[in-house]
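Below: one structure in structure tokens.
For this depiction, one protein chain was excluded, whereas all remaining protein chains were kept in their positions.
As written, the chain order gives the labels A, B and C, with residue 1 at the start of each chain.
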Amino acid sequence: MTMQGTALTGLLDTDRIRADFPILSRRLDGDRPLVYLDSANTSQKPRQVIGAMTAHYEQINSNVGRAVHQLGDASTQAYEVARVKIAAFINAPDASEVIFAKNSSEALNLVANTLAWAHGDYEVGVGDEVVITEMEHHSNIVPWQLLAERKGATLRWFGITDEGRLDLSQIDSIINDRTKVVSVVWVSNMLGTVTPLETIIRRAHEVGALVVVDASQAVPQFRVDVAALGADFVAFTGHKMVGPTGIGVLWGRAKVLDALPPFLGGGSMIETVTMQRSTWAPLPAKFEAGTPPIVEAIGLAAAVDYLSALGMDNVAGHEHAITAYALERLLEVDGLTILGPTEPVDRGGAVSFEIDGVHPHDVSQVLDSLGVAVRAGHHCAKPAHARFGVQSSTRASFYLYTTPAEIDALVDGIEQTKRFFKVGS
Amino acid sequence: MTMQGTALTGLLDTDRIRADFPILSRRLDGDRPLVYLDSANTSQKPRQVIGAMTAHYEQINSNVGRAVHQLGDASTQAYEVARVKIAAFINAPDASEVIFAKNSSEALNLVANTLAWAHGDYEVGVGDEVVITEMEHHSNIVPWQLLAERKGATLRWFGITDEGRLDLSQIDSIINDRTKVVSVVWVSNMLGTVTPLETIIRRAHEVGALVVVDASQAVPQFRVDVAALGADFVAFTGHKMVGPTGIGVLWGRAKVLDALPPFLGGGSMIETVTMQRSTWAPLPAKFEAGTPPIVEAIGLAAAVDYLSALGMDNVAGHEHAITAYALERLLEVDGLTILGPTEPVDRGGAVSFEIDGVHPHDVSQVLDSLGVAVRAGHHCAKPAHARFGVQSSTRASFYLYTTPAEIDALVDGIEQTKRFFKVGS
Amino acid sequence: MDMQALYQEIILDHYRAPHHAGLREPFQAEVHHVNPTCGDEVTLRVHVLDGVVEDVSYDAEGCSISQAATSVMADLVIGKKIGDAMEIHDSFVELMQSRGRVDPDEDVLEDGIAFAGVAKFPARVKCALLGWMAWKDATAKAVSDSEV
Partner (left out) sequence: MDMQALYQEIILDHYRAPHHAGLREPFQAEVHHVNPTCGDEVTLRVHVLDGVVEDVSYDAEGCSISQAATSVMADLVIGKKIGDAMEIHDSFVELMQSRGRVDPDEDVLEDGIAFAGVAKFPARVKCALLGWMAWKDATAKAVSDSEV
């Protein structure tokens, strides 16, 4: 069955949207059109975002927060307006709770690192526990392993069910009085699973633990309201939400951020410096040492404008429709096994799968020769792969520019791959 | 005396160069041309750099090191070629010793942080000493204060002479057997001083200490050869060398980097990950967690191409000629005191000064109204200001596009400022 | 960018001869405020008695705008009831954050109306507010101490 057979509802006007993304009209080797199904890895960027950055470099470029001159003023304003826009986009109670980092990974490490040096309430030490899940991206595993190892705390984690959901059956023992911090992914970049954050946050706060949410795949896909969510930290990354590389965001509750020690030391994060000692600037500057990713913040603000103009509910609707169609079509392929939920319920737009008899690298190589760009490997989620007894998988992932015809191209490509490697029917 | 009176030699062809920088033909308020004398804060960017980034976003954009597809390949190549170019630019023995960070500040914090968690030879603990100077940018003070405080080590520093040079008279007692690390600026962003690194490195290595060099103002200004220099770490930042924001570089000796623990944990920096433990990828990946500043690295490579095409010796020659002219003209101004060396010898292109009876903020405000952009404040060097008994200063700083006529505009502006505030002759 | 509009004569007068400068006794609270971006500093003392701002004195280092604003602030609040002084504070902050879109009320702000032009220079707004913020902070401390 191809798209023609189904009446897909909830799709965005992809013709209009695709015209905004120069790369999508690019031709690959053999004059093949690009079928970009690797958006969970990084998204493409519209002219509006690229143009906002170019315009800044050409007309306004200057350092921020330091200069009295006109360019410095304009640059500072643009940078701070970017913060305000991003705060509004995630409904942060206050823009000063929005900290610019270089990516999600740094945002998550910022929390783990400042907890490592914290004294008092937030100190993590021997006997304390840190909770993550088996479904995490390496960027939400390694920082906590380092914290636990360095401070003598114990790392614990939730497992994954056969369906690819979090196994919360032991929640009351995994999150307990010794738990100091719980860090959980919102949407898995490998399995596509949307996790039941509400339950986890409720339990974590019951025992007085901090909650960190890795929203790297969530903020690009649906409307996020950090105030309603109730977590203490939310991390996400610019390049997955039609924004530039080189920028990520940590939203944190002011009360907690204020109580934590600084992360990186240097220019802009100080109140005063003598050779003997220094004191720290108020939020958000306290956590932004050195010249920040200025133009990247401005690019991210343009990305947020772009997403808001489409409407995040519409973006989510598109993702849902495309994912449903992809699941339906992929499930028809003989010898194909999906890792993760096969129903488009509580599920984001990343679909990882295995083809009997063909290694994911080889699948993606043949698909690439047909112009279909997917990712093969462990997708920075080795433990989740190990959970399903595999070392790697092929992943197709979608975004607001993905069309049903591209899903058809993927499925056709998979059939061709099977023929090439002489497997299956 | 104005330019007409002097035969300045060693200048670059600024007419041709300025045509590459769109912002330099911008008009400010009151239709005044921009006289940008704040390049030590951040430099402007040529079309070549902005264009390289736009082209990447429009044609190649994809994540690096993870995907088998054509865009992923091309993006990875471009990113790694950028590393190779930057390695060649500073004559690094091996490209894998070039670590991309988000700015200089992060590069310096990377070293201080990994030393804080190091075990064995590089461990810094009670009784150990860390040496910096009074001339440092806050970004090369605060990380070491944090390290010393957190590990119970002692922070020591070199003072500044009245001429604005490092006072090395006590070098053998300040750098001693207890010294574990010495971190020094190469070119002061406030005083303009070029420090005698050779002497410091020789002494530090004599006692077995590591040497970190803050080359944020050096790499933009003259040919840097890290192999010949002999330090263990060299940090610099993209945005001050006609490159983009959001990227910095740490060069480190492989032997030392290999022995240090990781800095940030996450995707790309691992060899393997299980829930129980992880192992680290070889250099440079070990120190690059998460999606790196890909497009920023490509922009920085374009910057390095731009600088190399001009020739770093020519860039240094231009800087020297302009600085000499600026010093000469500024010294003619009644009531103006230069902080830092007044001779253009071992001196970079940042000139900080005071005007009797007018606060630096007010100086820079009036200059700005004339289109002359300078910086006022502590320039992230509060201790160096305190050393000269002042809280702030006005700083003019130059780069490869600065013309003698812009220096004349500065001096005229200063005279107008004095008239406006009714001070001096 | 009209420098005359920014640097009103009143501002330059206060700058050259600031009122109430120099630290004085008695006082209930002393604070030290810094503008982290430029380094301007003020040490400021407040003495309150029976709900009235009896005295404000300070030692400040900074640009003409921050010095003059502190001087004008001291003139405005000394002798006022705390509540009234806070209202003046609020009007001044509102004026500063208006980007030039609010007309200052001379009856309330007196010499403070000279700062209307500063509101058009975002980088200088912090300068004009430094002394006021210090005063607000110190007064809050003085009040909470006297309540104990």
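Everything below uses one rule, namely that contacts are C-beta pairs under 8 Å (C-beta built on N, C-alpha and C of every residue); 3 or more make two chains touch, one makes a residue touch a chain.
Here the structure is a predicted model, which means the values were calculated and not measured.
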Displayed chains contacted by the hidden chain, counting the whole assembly: A, B
Contacting the left-out chain in the complete assembly, out of B:Glu58, B:Asp73, B:Glu328 or B:Asp412: B:Asp73
Chain not shown: contacting residue from A:Thr14, A:Thr76, A:Thr323 or A:Ser369: A:Ser369
Touch with the omitted chain, as defined above, among B:Glu271, B:Asp313 or B:Glu332: B:Glu271
Residue of B:Ala55, B:Ala259, B:Ala281 or B:Val390 touching the missing chain in the full complex: B:Ala281
Positions on chain B contacted by the hidden chain, ascending: 65-68, 70, 72-73, 76-77, 268, 270-272, 281, 285
Contact set of chain A toward the excluded chain (per top definition): 29-30, 359-362, 365-366, 368-369, 376-378, 382, 385, 391-392, 420-421
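Quick note on the criterion: only the chains that are shown with their structure count from here on.
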Per-chain Cα centre nearest the global Cα centre, belonging to chain: B
Rounded Å distance, chain B centre to chain C centre (Cα mean): 37
Where chain A touches two or more other chains at once, by residue number: 66-68, 70, 72, 268, 270, 272
Contacts with two or more other chains, residues of chain C listed in rising order: 1, 37, 39, 121, 124
